[in-house]
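For reference, the structure I am asking about is given below.
Shown here: the complex without one of its protein chains, the others still in place.
Presenting chain A:
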Amino acid sequence: MHPFSYTKAADTREALNAGRSGGRYIAGGTTLVDLMRETVERPGTLVDISALPLRQITVTERGGLRIGALVRMGEAAAHPKVRTTYSVISQALELSASAQLRNMATIGGNIMQRTRCTYFRDVTAACNKREPGSGCAALEGFNRSHAILGTSDQCVATHPSDVAVAFAALEATVHLLGPDGKERSVAFADFLLQPGSTPNREQAIRTGELITAVEVPALPRPLRSGYLKVRDRQSYEFALTSAAVALHIRGGVIREAKVAAGGVGTVPWKLPKVEQHLIGERPSASLWTAAAEQASDGAHPLQHNGFKVELLKRTVERQLRIVGGDA
């Protein structure tokens, strides 16, 4: 770990001031401190924002949910409103990490977390994300856990978050507060960036900007939703593949469908073709299969992750059935 200075911001203004002069925000610290220990991250100044008043979950005027950036993963998962209206969020959170980590890690930090690519986390390996221009050791290396979608010749690392997959599916919005005190909002789909030729740029966030909340839009009721995480181990592992599914079924017909996949993309992977295939149809086993058939469209498998192409389809198919029913 490189030496760093640490300040705790008493309020938002103090935080923004420190952020403007190059300080890195830290909340739960469950990703950043790990990476600092590996010297992957070498911040000069840490600004502890955990005292900021960003720990509320509120219902928006339109009936959506606004989850404060400092709400702990565990708190968000257990919140009655989250649990009853967006079970996909609760499930994604509860299938993440461990209870200890969920009690520390925040929602804002969760969507900012960095990839689990082992070459990224090993400072002696080539990694364009960590050191632009140094190359990508994963491309020709051991890449079983890596992405098949949204990759580039510079980077094939997956985004590790589960709840971000739910946010992507539900078309959430990220609320940001700039150092100048101005607020802005970014659609979740635009917030996390595919690597392209700049894999070191992971979020559409500007220097000193603070995430204040993630807002999930209102969706028509009744809404059935859920998250399926496929992994080698029963618990405490990042996803090989995952699927977040939310369906609004009325009169026996699917009126709304929100579907995204995790573990397969460089960012949480929204599946609009799958959604379109579902809308206006009646739930059936054959519908799930046919819709899921398009989940891996555009996939570029690598040497060790080719199985994800088929596994992704089956994951989506299974989760459509779990959420939409066997009928």
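Definition applied: a residue touches a chain if its C-beta (ideal position, glycine included) is under 8 Å from a C-beta of that chain, and two chains touch if they have at least 3 such contacts; residues count from 1.
Quick note on the criterion: contacts and distances are computed from a predicted model.
Here one chain is missing from view; checked against "Cell division protein", "TIGR02186 family protein", "Xanthine dehydrogenase family protein molybdopterin-binding subunit" or "Stage V sporulation protein AC", UniProt names that protein "Xanthine dehydrogenase family protein molybdopterin-binding subunit". Checked against the full complex, the candidates A:Glu61, A:Asp180 or A:Asp232 give a single residue touching the omitted chain, namely A:Asp232.
Only one of A:Ile49, A:Ala137 or A:Ala244 touches the chain withheld from this view, namely A:Ala137. Where chain A meets the missing chain, the touching residues are 1-3, 39, 116, 118-119, 121-125, 137, 140-142, 144-145, 230-238, 240, 307, 310-311, 314-315, 317-318.
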